[in-house]
Structures are given as C-alpha cells and as structure tokens.
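Note that one protein chain is taken out, while the other chains of the complex remain in position.
Chain naming follows the written order as A, B and C, and within any one chain the residues start at number 1.
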Amino acid sequence: MNLFGTAGIRGDVTERVTPELALAVGRAVATEIRAPERIVDGEDAGSRTTPAPEVVLARDGRVSGGALAAAMEAGLTAGGVEVRRAGRLPTPALAYASRGRYGVMLTASHNPPTDNGIKCFRDGREFSDELEAAIESRVEEGVSPASWDEWTEAHRIDPLADYRAAVREYATGFGANLDGLRIAVDCGNGMSAPATPTVLRELGAAVVTLNGNVDGYFPGRGSKPTPETLQDLRSFVSDANAGIDEPGRAGRDDDGFAFGIGHDGDADRIVIVDAAGEVVHEDTVLAILAEAYVRRSEAAEPVVVTTPNASGRIDERVRAAGGRVERVRLGALHEGIARVEQGSEDGGEGGRTVAFAAEPWKHIHVPFGGWIDGVCSAAVIARLVADEGLDALREPVTERPYRKLSVTCSDERKRPAMDALATSLPEAFPEASVDTDHGVRLEFPDAAWALVRPSGTEAYIRIYAESDAVDTLVEDVRAVVEDAIADE
Amino acid sequence: MNLFGTAGIRGDVTERVTPELALAVGRAVATEIRAPERIVDGEDAGSRTTPAPEVVLARDGRVSGGALAAAMEAGLTAGGVEVRRAGRLPTPALAYASRGRYGVMLTASHNPPTDNGIKCFRDGREFSDELEAAIESRVEEGVSPASWDEWTEAHRIDPLADYRAAVREYATGFGANLDGLRIAVDCGNGMSAPATPTVLRELGAAVVTLNGNVDGYFPGRGSKPTPETLQDLRSFVSDANAGIDEPGRAGRDDDGFAFGIGHDGDADRIVIVDAAGEVVHEDTVLAILAEAYVRRSEAAEPVVVTTPNASGRIDERVRAAGGRVERVRLGALHEGIARVEQGSEDGGEGGRTVAFAAEPWKHIHVPFGGWIDGVCSAAVIARLVADEGLDALREPVTERPYRKLSVTCSDERKRPAMDALATSLPEAFPEASVDTDHGVRLEFPDAAWALVRPSGTEAYIRIYAESDAVDTLVEDVRAVVEDAIADE
Amino acid sequence: MNLFGTAGIRGDVTERVTPELALAVGRAVATEIRAPERIVDGEDAGSRTTPAPEVVLARDGRVSGGALAAAMEAGLTAGGVEVRRAGRLPTPALAYASRGRYGVMLTASHNPPTDNGIKCFRDGREFSDELEAAIESRVEEGVSPASWDEWTEAHRIDPLADYRAAVREYATGFGANLDGLRIAVDCGNGMSAPATPTVLRELGAAVVTLNGNVDGYFPGRGSKPTPETLQDLRSFVSDANAGIDEPGRAGRDDDGFAFGIGHDGDADRIVIVDAAGEVVHEDTVLAILAEAYVRRSEAAEPVVVTTPNASGRIDERVRAAGGRVERVRLGALHEGIARVEQGSEDGGEGGRTVAFAAEPWKHIHVPFGGWIDGVCSAAVIARLVADEGLDALREPVTERPYRKLSVTCSDERKRPAMDALATSLPEAFPEASVDTDHGVRLEFPDAAWALVRPSGTEAYIRIYAESDAVDTLVEDVRAVVEDAIADE
Partner (left out) sequence: MNLFGTAGIRGDVTERVTPELALAVGRAVATEIRAPERIVDGEDAGSRTTPAPEVVLARDGRVSGGALAAAMEAGLTAGGVEVRRAGRLPTPALAYASRGRYGVMLTASHNPPTDNGIKCFRDGREFSDELEAAIESRVEEGVSPASWDEWTEAHRIDPLADYRAAVREYATGFGANLDGLRIAVDCGNGMSAPATPTVLRELGAAVVTLNGNVDGYFPGRGSKPTPETLQDLRSFVSDANAGIDEPGRAGRDDDGFAFGIGHDGDADRIVIVDAAGEVVHEDTVLAILAEAYVRRSEAAEPVVVTTPNASGRIDERVRAAGGRVERVRLGALHEGIARVEQGSEDGGEGGRTVAFAAEPWKHIHVPFGGWIDGVCSAAVIARLVADEGLDALREPVTERPYRKLSVTCSDERKRPAMDALATSLPEAFPEASVDTDHGVRLEFPDAAWALVRPSGTEAYIRIYAESDAVDTLVEDVRAVVEDAIADE
C-alpha cells in the first residue's frame, strides 16, 4: 500500500477514501500519537491521569465530508484520543487550530467532487514523512483496539472566527489599509467562502464574490483554479474595468476592481487575477511575496524556501532584497524549513531564518505559522496592493519565456542517466551554478534557469527552462540529456 | 406606539429594534398565543398536561441577528412557549417551518445592515392585523410574567434541508427539467445563498453565484435588489452572453446564461434579469407567474389576488387564461386570499379559488403555502424558462409606458377630495371600469389603467398610470384631481 | 455469522460490536431500507426527488456510545439515508421517535460496561426477523457503496422532551393523580435518569433518585436490576419506612416511600420494590398491568400477549377481567401482536385486540406504541398505586411456589424427546390444558402450570413449574421427561 501521496491521502470516496479507510486511519493516528515514544517529556499517555492527546477534526464542503468525518471521529475516539469536532473549515483554519495539539482535515483540495482525502497535522504542520510512514504501517497491520474505558466522547468547537481574527491581525503588518479597495473573489463554492471575503471586508475592502455559496458539487466552476476555470472571474473583473482609465489604482473610486482572487476547494491555494482579467503567473506572485518577506525580515540572511520547479525570478527578487533561496523537493517545504532552522540552531551559520516558504500557488507564511495558507496570502497581498498597486508590485519581477519538454527514457536508464548528468550538465554549462539535490538545476547569471529531472510516473526525463532565449537553452540541454540517456 | 408597519416591526437596532424590544415582543407573543381564547378546541394552555404552543425562531444573516434572537428566545421561553431555535434561515423557510405551529423571524428584509426587524407567523401566514394589534397592546401595557415553572428550554432544529426539498418537489409541477440551464444568481450576501442556488442545482441547473457568501454587512451590493444594486449581475450576465447568438435559448450549450436572479436579504423578494442584462419589469414577472398558475388551475374561475399598484398587464394575462384578478391594499395579500376563500366557502360563488397572490417582487405560491417566497419563485420561473424560454414567456405580456405624478394636497383636503373623485373620475372616464376599494382605480378596455390615491405620509395625492398614451392619460386624470382638491 | 440474537446485536466493543461492525451494519441498514421492495406505494428511493428514508440515531450512556454512534452515522449517511442524531436517549424514547420513520439504538441494555449493541426500529417496532435476516446477509456479503452524490449530512434532533410529554399524557388515562406520592427510583446510572424521575415529578410525585447520574461505568450498581443489585434501593426504601405504620398508604404524608423503581441501563426494563424493600415478582407486576389493561379495554375479547415462561397468575387475572392470554416464544412479542391483529382483521374473530403484551420485566403498552417501555410502565404503575395502593393491587394476584429444574439431555436427543413429550405429557396430566407451540406448557385448572423446553445453549431440557404443590408437580413432570429422553 502507498497510502500517503505528496498531498496526503486522496481519492474516490467509493473506492479509495471510504468511511472504512477513514475509520482505519483514525484508529492508526490515535494509536500512533498515544504511543509512548511520541509523548514528550516522558509523560505516560496510558495512565488515566495524563490527559489524552487532543485532535481537532474538520472537513471541507464536500458531499462526502459528513460521513467521512463521522468515520474518522469513530476511529479517533475508539482509539483513545480527545476529539474536537470543528465542522466545515478551510484547511489553513484547521492547521491554525491544530497548534499545540493535533489536527485531521478531510479534504481533497481541488480534486473533483467524487473525491475526498485526509491530511494530518501536528502543531500546525503536516505530519512528517516519518510519522506518515508510521500511520501507514499501522493501517496495513491493523491496530489492537484501545480498552473500552479509554474511548472518548468528541466535543464541538468553532475555531473559524479566531482564525479569521488572527489572519486579520497578522496582515496588518504589511502594506496599507484597504480603505474601500474593490476586490473580486471567486471562492469556487469552496471553503474560502466563509474566510477570505470576510477577512478582506474586515480589513476594509469592498468585496464582491463569485461562487461564494459552499456547495460540494462545485457547480460554479472546477475546483482547481486555472485560467480556464477562472474564466467567469476574469471576465467579471475585466468587464468591470473596461473604460476605466487606471483600474489598478482605481478599484476604490469606481465600479472597477483592483484585482481578483481565486481559491481552490479548501483555500490552501490562491491565484491572482489582475485588473485586465489576466492570471498573474504563480511564480510572480511567489516572487512578490518572497521579496516582501525578505525586506521585512530582521535576520542577517533571511532564507526563502522553495521548490526546483519555481522560477529564477524568485531568486532575483530575494537576492535583490538581501536574502537567499533554498530549494527542496516538491511537497517538502516543511523539511526545508526545519533544515534551515536546524542549521541555524547548530550555530554554523548565525542569523539564518526562514522568512517565507512556498511552492507555486501554495504559500507558507512562516512568521504566522507552518502551514500553506491561501487566506493569509489573500490578506497580505491585498494589503501590499493597497499600498503600492499590483502593477508596481509586478514591475521589478522579470517574467522570461518558459518551456517544458519531455525526453523519452526507460525507467532503468533514468538512474544512470541522472548520475551522468550530474557531471555532464555542469560541464556543458560552466557559467551556471548547479544544484543536484532534486534533479539537476542550472542557474545562470542572468536569472535564466533549467531543471532536469526524471518523471516519477512516466518513461521520461523532463526538462524545464526559463530564459530570454528559452528555445536555445532547451535544445542545448536536450542534447546533453539525450547523450546521457544513450551513453551506455 | 405603532409597532407593526406593513412589513412587521423594522428599524435601527440601537434605537428601535433593540434586544429590549425583542425581549418584550417575545414575552407578548408568548402570552398572547397562550391566552385561552387563542387555543383551539377548548384546550387549556395553562394546564401542565397540555403541551405549550411551539414557536420556531430564526434570523437572517445580519450582524445583530445573534443578539436579537437570544433576546427573543428569552422572552418566548420566559413566557412559557416551546421554542425551536432554527438559526439562520431565509424568511420563506421559516414560514414553511411554522406550518402547524408558530414562527418568529428576525429580519429587516432589504433594509441596510444597521436595521433589523421582527415578523411573526402562525401556520405559515404572517400574523393577522388583529393578532398584531393584540401583541402591540401587550407590549405597550407590559405582560405579567409566567410562573417560574412554566418557563421552557429552547431546542435546536434544522429545517432548511426539508424546505429545500419541498420547494424542489413543488417546482417539478411546472415547466421542464433544467437540464444544465445556466443561471446566474446574485444572493446579495443574504439568506437566499444556502437556498436558491442549491435548489436550482438540485433541479439540474448550472448555477454561478454572485455574493453567495452570507455577510451581514452586505458588502457586495445594497440589500434591496434594484437595477442599480444589481449592476454587477447585469453586466456579468450580458458580458457572458455577448457574442452568443441566442443567449436565451443558449444558457445550456455555452458559457452564457439563460437569465439572472437577484434576491433581497431574506429571500422573500426576487428580481429577474434577462439574457441581455436588463431587469424584467416586476409586473411582467408577476403576469407570467399569474398566467401560469391560472392555466394550471382546475377551479372554475381561478382568482389572482394582487394590489392596486400592480399593472393592468396582469389582468390581461389572467383574463386570457380564464381567471379573474382581485385587488387588496398593499401588504394585505393574506386578507385578500382569506376573503376569496371565505366567499367561496359561503357558497355564493362556487369554484372560486386563489390560484396565486402577489405584490410586485413578492409572490405567494398559494398551492405551496401562504407566505411570500422568492426561492420558490426562482425554482418555478427556472422551470418555466427551461420549458419555453424567457422571451417566449414575456412575449404575450404587453408593457405599456408608465408614469407616476404627485399633486399637492393638504392632509385635511385628502378625504373630501378622494370622496369627490370616487364620483368625478368615473364620470370623466365613462369607458373605464372603476374600483374604489383602495383609492380610485380606473381600468380601460385596452388594459391601460390609472390609480389615484392619497399619500399616507406626505401632502400629496398620487397618480399612477400605465397606457400607450400615458402622458395624455396622466394629464387628463390630473385635471380631475386638481378640481376635486380645489372644489370647496 | 449469527449477528442478531433475541435482543439484537450485542457484545464486547473491542471484539464484537466494534466501530467497524457499526459502520458495516449502518451501510447494510441504509442499503436495505432504500431497496425498491422496501419502499411503499411504488416510490423510487433512488430518484433525487423522492426523499431518502429517515433514521433517528441514538445511544445509551455507555463509554463506547460516542464512537459507535459516529461509526453508525458514517455507515448510514454513506449509505444514502437521512440521519437524525438524537444523542443519549432511553431505548423507549428512541423507539417513540422512530414512529413514521426508522430508528437505530446503540445499547447493550443491562450488559456490563464493556459491551454495547445495536437495535433497529421501523415505525416504533423492532425490526422483524425477516428484516434482520436481510441486514445480516448484507453485512456478510458487503454492500456496494452508494454513489457519492447520494451521501447525506446528519442533523441533530432532541426528541426526549416530546417523549416525556407523551408518556405523561398517556399515563393520565390510568389511576389517580400522584399528588405528592413519594417514590424512590434507582436509575442505575443509566438512561432512565433523564426520563422516569422527571415524568413522575411532572405527574406530581415526590421523587428521590439513587444513581441518577448517567455514567457509562455503572459505578453505583450492576446495570441489570436484580434483588442483589437493587440492595441499596431496597434498604433505602425499607429503612425510610421503618417505624411508619402504613408505609404503602403513607408515601405522601411522611418521609417514607410508597414504593421503589429500578431500571436497567436503557430503561426498557423495570423492577418494582415494595414499601418493605422487597422486590415484587416480575410476573405479579405483569399480572397487575395486564388486568388493568384488560379492564380498560373496550374490545369484545381483549388479548394479552406473553411468553411461555410467564406465570399462570397472569392468565388468572386476565381471565378474571374478561380477557384472554396468548403466548409466543421469548423475544417474539411483536409477532404475537401482529398475529392477533391479523387474525382480527381476517374477520374470523371479531373484536380481538391486543390490550397489552409483555415478557417478565418488559412491557409493551400497546395503545401507546409497539415497543418495550419501562418509563411508561413506571408512570402507569405509579398512577395505579396512587389510586389503590400497591398492596391492594397485589392482593388478587396469587403467587404460588415456583421451581426450575434442568434434566441432562444430549443435543441429539432434544428433538425426539420433545416430540415424544408432546404426546406423553398430555397423557400423564389429562386435567391440564396443553400448549405445544413453544415447548410443552401445561396449565392446570387451579392456575398451576408447568413448562418443558429444551435449552438453546446447553445440554439440558428445562422444567419450570409454579403450583401450591410445586415439588410434587416438578417430580411428576421430571419422570415423564426422563422417560422421553431415555426412550429410544
């Protein structure tokens, strides 16, 4: 079994993420977090006088959420942990509520309504790989049931208002008062609906929502926010701004919108639409936030953690602001944060702090907390826009042409080819600095970059590149890659 | 004191509709409905073995709703009636839940967020004037408290899903399956959000919402749906339909919308926007529904009850369908329904049944229940549109030019002038049939009409007229009115 | 698998009645009651417009109740039926709430706290054998999951107050006002606690409770009410009455108690303790109620349904009151009721109505509803005692000496021996009338009786007898039984 993917457990509710699975995972989680080795300070979770670990349980707005939450509750309470039932929440609100305890979120993020999923949190962060592996083993092997007198009763809690207040207060550390700024938010019938529009309104914006009614069928648009699914939002914003001279600046004085926001089903992702109705590239959004965070940091060398597929424009802006970028493999931002912080504690390099961590569309606002938070991104970006305007924020970010290309390579050849490329690529591009942690990533002095890595699921080696001369760069890289594959 | 207006109790929450008032009204309602003369079949509400009357309590999404609902609950429970707390609901859902018992709705409908209000229901209908007067007296005089052992505990209920299912099932009696029909719904951040879009989706529509997040600040637009406040919806629909050949028909096959719907804060009102983004005149919507109901009626002479300010086009369509219109004063649809039904029972005129009753924007779907229901209107209209298309539905309804004019008249002169006009207007317009029940209403053979009535609050007599030659008609009527005012 | 026993599904929560089982049973119940053949009037449960069947879900106060209820909820909602979550209830209150719909009760009645169980109701009655068998098959075979868009969300309801009011009102049809009658109630930390004491107080009694705090550990006494576990109650009542001349009559004027009541964990059972602290024999309680019901019946020949192990004193009192007793096998009272009612409908015997049905300790108050109801028994008996006094109620009931005896008999011999006894016992006791429906039951002219039946679980044939000369009778019967066993 391979239960946890890069985004937790996810799949069809009649075949994979069934109530039976939720019950089993609940039992496994309860058993694991009550295990003596998980208990800090030598406490003994088995004794009656030690309170059982506490787990906040929430779900997104999917039709299957009620049944799966009940099954999860059954597994957790029969496993002897205290359960706090939080009902429907955005994923970042659940993560927030999991601080100082545990959290389980039932969500399939932007998947279709037929799916659902399970994400586990400990103290505001998703379970580590090691903890996920332990859960997986327990699900496979089955857990011995907790004694009847260790079973618990779940109680209801309502953490959403506290979360909204926390985001609101946090965001005031950035930019300027919204002061009537008009923003269009497309909630996609997902769980951002009771969060982002309210937070922005409380911060002073004039918000109009699309698909702000929570509906597990996602009737308004596909749950994943893409240029296509956001077509209604894009037209809505651009049409409203038609005939307005300076819509970016505007947004306050007229019927136009300063910008638009699109979320996925559980509000961890965010997409920004500009006043012309165009989607702002996810790497540009990332670069804007990264720069803002590094400029505000008081650390000697603030670090931004991101992933290999993220553009060199991020590095440009971070360096310009006096910081440094570190890359970790996709889905492993937490590890990157931990590694940097650990390094700092070890004293080797003083003053290194993670200022911000992000994959494209997914932002961890580290000073706020260790989870991906699209609601917080909405609030922070809105404050930045209110201060400078979206155009001004984008202006220093250079967007270069981008290409992606797949070179056929049998699974057996992937390893030797990548080994060879670790040497041959640097040799072929001596001007580039090289990172071989996750594939081979070349970074050029002019912020152009290329990434070569094997596909995890298909018989390809993939090449990603961004450069003012992207075609030349891709062809040059392809030649080296094909050599490495052929070279036996 | 003049507590109840035409729309129940309504006003600013810090000055008029305060928690103190809600508490007092709650006590008064409880005392009144427990009074021996209110109890049917000689039951004695005072005895312990007779169950206390049951009141369903709900509120719309206003910021003040929580505090006022708590105060109302305190008044009702300390008054000795059973309270079922239903939380946030659209007004028609509360009315539905009040069938067979009582209901109290805290809503100021489309008023600004600073206001709130109280509406009382008995068995699905708003309190009669007589019952409102009794409550008012009790509030004025104060009520003696119920004995401590008659106080009750409120319980929570959740009637929304049942209401939605009932609307859904009822609407299938009209038109055709929605079958992917695209509809844009602007909920105005009000309580239609958890009702209309879901009902339409369950009936098969593809629904996109504007302002579908419930927010007591009404940030998206003014709570009252007018051509101005619905500007976003209108642009959204028309822009989506731009370049589509036949958007009315379309709405299924493309990205356009068949039509749009706008609701007020508590979903009793509905406004229809056509595929071009224009608001369909409220009297035309009323005429379409009235005709549909009369055609479906099996009564010998189905009656439609409406108000004097409603257009003659309604009469045209009702007559064409074989029915008859009766008019009652504004805010008194219930009385009209009761009068017709009573007359029918008295046997004088067999076969008279009220098929439908409505004021502009406010529709009572009599076979469904005795309350104003904008959600039900949305469902019924959508099914009619799915069957015939909005254009085809409007086609037979003739919209004539309309004018409204105020003639200065002191308060003392209003009565004698109106008395004189009851005679002089029919004399001046012998071709018109005349109704003097609520002002003087002239109805011409070509469906043109004019209404003359004194303003209730200002020093005017008002003239309303609709006619292909509306200017001539208004001037002719004005001459007669000025004569009547002057004639001492 | 043999899932359902005579008392539904019951067993240890870590081995047998686990959350996994509750989930599976929930799915099976949902699937079965949505099956087309279960739907009355040709409705099609699969269609969206037909509302799904509704199931009220409750649990007793056991520690495992929360987890099992959550698992059951998961199974039912993922199976596509509507769930109404009623929290902690006495079993009869759940049965009451299941009228007109379905009900699932999680309880192990009087079993130890390590156990739990599942009881299913349809319209106030436990599932028939046929329906239980259908559920069992589905659990064994597994059910195919309902489509994701058929899954439902549970809502909370609170039916306890309505149930108490209904019992209260029903009981006023019997006896006299309680008027300060003092009654001691031992709730055994079970679910009678929020029901019986309140109902009796509302009927006018002065109630003192023992173990009235609900606690799933049953700390106060064993959950099954026996003379031993009720020792505290018995001492409490007898000590309070010590020195009072006429404690039965008393109970109103002094510190004594008219009588005591003991319930099991879920309040279906009731035990009565007299003013001297002695347990009133369960058959005597049954006889008192049976006589009361027959006397109040307006049917030509009212029927009392009971089981073979119930004493002949019941027959005596029922006959004295002008009624007739019918016996059905243990756990099959519902079948007996149905059979009598069916016979009556078939017209063969007009005027036969079931006035009352009961096993020892378990009473179905047929005019109130078709479930075993210890709370209703408490209210009815209290009203009868208030009218006549417990001593006067017992006086006409003759309690004869009783014995029980087991004769060794291999499993293979049970059938032939019982077949032989069907002939040899009547021959040996020609003066007795004979019933061979459930074992062989002899009833003598002086109301003595004997019952011979094979044990279902052990290698015995059992003899039960009640007679003024019980030793002689038992020995006489034993001789015939031993002959039948030996006779090969």
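Going forward, a contact is a pair of C-beta atoms (placed from the backbone, for glycine too) under 8 Å apart; a residue touches a chain by one contact, two chains touch by 3 or more.
Only a predicted model underlies this, so the values are computations on that prediction, with no experimental measurement involved.
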| item | value |
| --- | --- |
| Omitted-chain contact residue, chosen from B:Thr114, B:Gln231 or B:Ser424 | B:Thr114 |
| Option touching the unshown chain, where B:Tyr170, B:Tyr217 or B:Tyr460 are the choices | B:Tyr217 |
| Touch list for chain B against the chain that is not drawn | 12-14, 18-20, 22-23, 27, 63-64, 66-68, 70-71, 73-75, 77-78, 113-114, 145-149, 151-154, 217 |
| On chain C, residues whose C-beta touches the chain left out of the figure | 187, 189, 193-194, 197-198, 201, 206-213, 215, 217, 219-221, 231-232, 235-236, 239-240, 255 |
| Residues of chain A (touch criterion as defined above) contacting the omitted chain | 48-49, 51, 153, 155-158, 161, 165, 168-169, 172, 202 |
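The rule is simple: only the chains that are shown with their structure count from here on.
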| item | value |
| --- | --- |
| Residue-number overlap at the chain A/chain B interface, same or different (half cut) | same |
| Most distant chain from chain B by Cα centroid | C |
| Geometric centre distance via CA averages, chain C-chain A, whole Å | 57 |
| Chain centre separation (chain B, chain C; CA means) in Å | 53 |
| Rounded Å distance, chain A centre to chain B centre (Cα mean) | 47 |
| Residues of chain A touching at least two other chains | 217 |
